[in-house]
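What you see is the complex with one protein chain gone and the rest in place.
Note that the chains take the letters A, B and C in the order they are written out, and that residue 1 is the start of every chain.
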Amino acid sequence: MSVSVQEADFDVGAEIAALTAGNDNAGAVASFVGLVRGGEIEAMTLEHYPAMTEKALAGIVADARGRWELLGVRVIHRVGRLLPGDRIVLVVVSSTHRHDAFAACEFIMDYLKTQAPFWKLEQTAAGSHWVDARESDDAALRRWSDAQ
Amino acid sequence: MSVSVQEADFDVGAEIAALTAGNDNAGAVASFVGLVRGGEIEAMTLEHYPAMTEKALAGIVADARGRWELLGVRVIHRVGRLLPGDRIVLVVVSSTHRHDAFAACEFIMDYLKTQAPFWKLEQTAAGSHWVDARESDDAALRRWSDAQ
Amino acid sequence: MTTKVLYFASLREALGSSGEEISLPAGVATTGALRDLIAARGEPWSQLARAKNLRCAVNQAMVGFDAAVQAGDEVAFFPPVTGG
Partner (left out) sequence: MTTKVLYFASLREALGSSGEEISLPAGVATTGALRDLIAARGEPWSQLARAKNLRCAVNQAMVGFDAAVQAGDEVAFFPPVTGG
């Protein structure tokens, strides 16, 4: 299964290695890891829409596969309570061509950020608050309509 | 040291984790792994210009740091004899912003491909031959002159 | 046959509900009409009408407020997503 939504942490090196194991054509592997930032944040709780999340992520991966020549894609998104420095999300893309791997990896992150049903509740000393969506994420998404 | 040229393999997960350890601001980590492709290739030998390689890579990293807001950069390039599926190169970039991490990681790879003094000798059943430079790598480099 | 309606994140908290089953009255055939039907109950439900950038999904696919809704569907209302 190329898409997972889970509470457990993941092993980045093992996931990257697994994606290329047994495929000698994958000369390029691009990956992204998103982490909980510190600062004022003491903890973060990730809520999601269970029936929709894996479906939404699988749809984004399918879109990426339609745009670039990809050999393998792996997406893992954590839910539940996380602490500063904890890993939140992993996207790994393997391809024969490095530009395809980079572009698809960033495309998947941009779509995930705006289309996959996850919500962050941040906990600080002053209390809890839901994270606001950022206009910069919508702007990032629009880039993919214009060009690669 | 953020740049290494070595015969030994590297641990991708450990390198990514090390780059963000102790820095709570790094919300985004982009990375790239280049692997020896299989097919007709039985082995590959990477020659380099020892006095220049780390200097060239450090210069590329410094250029990237001048263009984007980066928190950490790690580059490892292997030399010597490698087999299909073996890791050749690792670039890891951490940043507060994911677009900066992605852009800098791809920039470093594009410059490394055309500016760092490494040469690949491929060994096939038919004999050995030096890999030709690809025009697509020069084209990839030119993109960075126009825009980010 | 009813329509399942779900609320998530800040909207779930503001409404004090994670979801309900609704029998669609005649004339309520889109996500927008369903939203207005619920919002018309008054507080706290009227927040559905005021919510900035409210999003919705029908059967786990994001859609606009002109999307068709019928009995048996699963409709979700939620704020803009913030994962990743």
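Just so we're on the same page, a residue touches a chain if its C-beta (ideal position, glycine included) is under 8 Å from a C-beta of that chain, and two chains touch if they have at least 3 such contacts.
Quick caveat, the model's predicted, so the values are computed rather than measured.
Across the whole complex, the hidden chain's contacts among the shown chains comprise B. Of the candidate positions B:Gln6, B:Gln115 or B:Ser136, contact with the unshown chain belongs to B:Gln115. On the side of chain B, the interface with the absent chain consists of residues 34, 46-49, 51-52, 55-56, 59, 77, 88-89, 109, 112-121, 130-133, using the contact rule stated above.
The definition used in the following text is that only the chains that are shown with their structure count from here on.
Distances between chain centres, each the mean of the C-alpha atoms, put B farthest from chain C.
Relative to the centroid of all protein Cα atoms, the closest per-chain Cα centroid is that of A. Separating the centre of chain A from that of chain C, both taken as means of CA atoms, is a distance of 26 Å.
If you average the Cα atoms of chain A and of chain B, the two centres end up 22 Å apart.
In chain C, no residue touches two or more other chains.
In chain A, 34, 109 are the positions where the chain touches two or more neighbouring chains simultaneously.
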